[in-house]
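Structure record follows, encoded as structure tokens.
A single protein chain has been removed from this complex, and every other one stays in its place.
This part shows chain A:
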Amino acid sequence: MTYLKPLFRHPRLPKNKLGYTLKEYEGSISTLCAGCGHDSISATIVQACFELSIEPHLVVKISGIGCSSKTPAYFLGNSHGFNSVHGRMPSVATGANMANKNMVYFGVSGDGDTASIGMGQFVHAIRRNLDMVYIVMNNGCYGLTKGQDSATADQGSASKSGHINPFQPVDLASLAVELGATFVAQSFSGDKQQLVPLIKAAIQHKGLAFINVMSPCVTFNNNPGSTKSYDYVREHMQATGKMDFVPERKTLRAAYPEGTETEVTLHDGSTLNLHKLATDWDPEDRLSAVNAIQQARARDQILTGLLYIHTGYGDLHGILHTTDTALNSLSEAELCPGQAVLDSINASLR
């Protein structure tokens, strides 16, 4: 019986700038169903953090409730984690982020945790442009309670028992763009080549980076007729373009034979090279992003890749002009400046 992963690793496993191998970014062995898309997303987060040479102890993982929200146990075992109340991941993330902005924040949520019980929280986290990566592992069903349709299940999608969903889905990506999210992407758990650079870019993005990842539920929603199955998603994926994430401006790029290219510079000077496949789409133009998503939907396609990015808008700390120092590093005198300061504030308000 194996509930433990063997400790041996490949002797020639590559090392990153910190001298770490993937092993230092792994978590404990997954207890999700075999073949769950969520495990692939966990592996992708491990890969992205490894490639960016992020110190694991500078990462915070926060989740709500659900299959998706179990995953922080299965990646980045050397990082901080908080498994919060159902749908309340954004509140806890906001608190943590306000206390210390010098960490990488991963919010992990599912379609139930975000599109149903946590919808209010999701909306306000976007509105405040909290500096975090917000990943929704979207399988269109409530896997933990035996596969009932969730709010993101497509109208007409068949469940494992043959039941046809009569309701309109909540389209999280459209909603995020509409709400003014500054980084919106969509991907598929089975496409690591697309997802790794997306997550890397999301980590570097200052502000809320929302990624809606189709993540098939092998146990309850991988049947013919489901629009969230491995086969359906593979057949209906339409990528906006190929993206390379370039941390420094040194890398030489191979010229693509056709299509157009756009470069987006992120706050820290790293760049995203986008080779666009969708021609009438501009990732920095909100209208064209909404258009592209809606047009794909009309064609029964799932638009994947980076959908929209806006780098000119400050995150919550920028908006609120908070201190650069983490609260735990401030002295008592700084946190509690005394009666004289209070008096002067009070006086200024009279």
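Here are some notes:
One rule holds in what follows: a contact is a pair of C-beta atoms (placed from the backbone, for glycine too) under 8 Å apart; a residue touches a chain by one contact, two chains touch by 3 or more; residues count from 1.
Everything that follows uses one rule, which is that contacts and distances are computed from a predicted model.
For the chain that is left out, the UniProt protein name among "Putative membrane protein", "dihydrouracil dehydrogenase (NAD(+))", "Iron ABC transporter permease" or "Multicomponent Na+:H+ antiporter subunit A" is "dihydrouracil dehydrogenase (NAD(+))".
Looking at A:14, A:162, A:312 or A:338, the residue that reaches the missing chain in the full complex is A:14. Among A:88, A:124, A:160 or A:234, the one in contact with the hidden chain is A:234.
The missing chain, though absent from the display, is touched by one residue of A:97, A:159 or A:222; that residue is A:222. Those residues of chain A that touch the chain absent from the view are 1-14, 22, 29-30, 33-37, 39-40, 42-43, 189-190, 192, 216, 218-219, 222, 230-231, 234.
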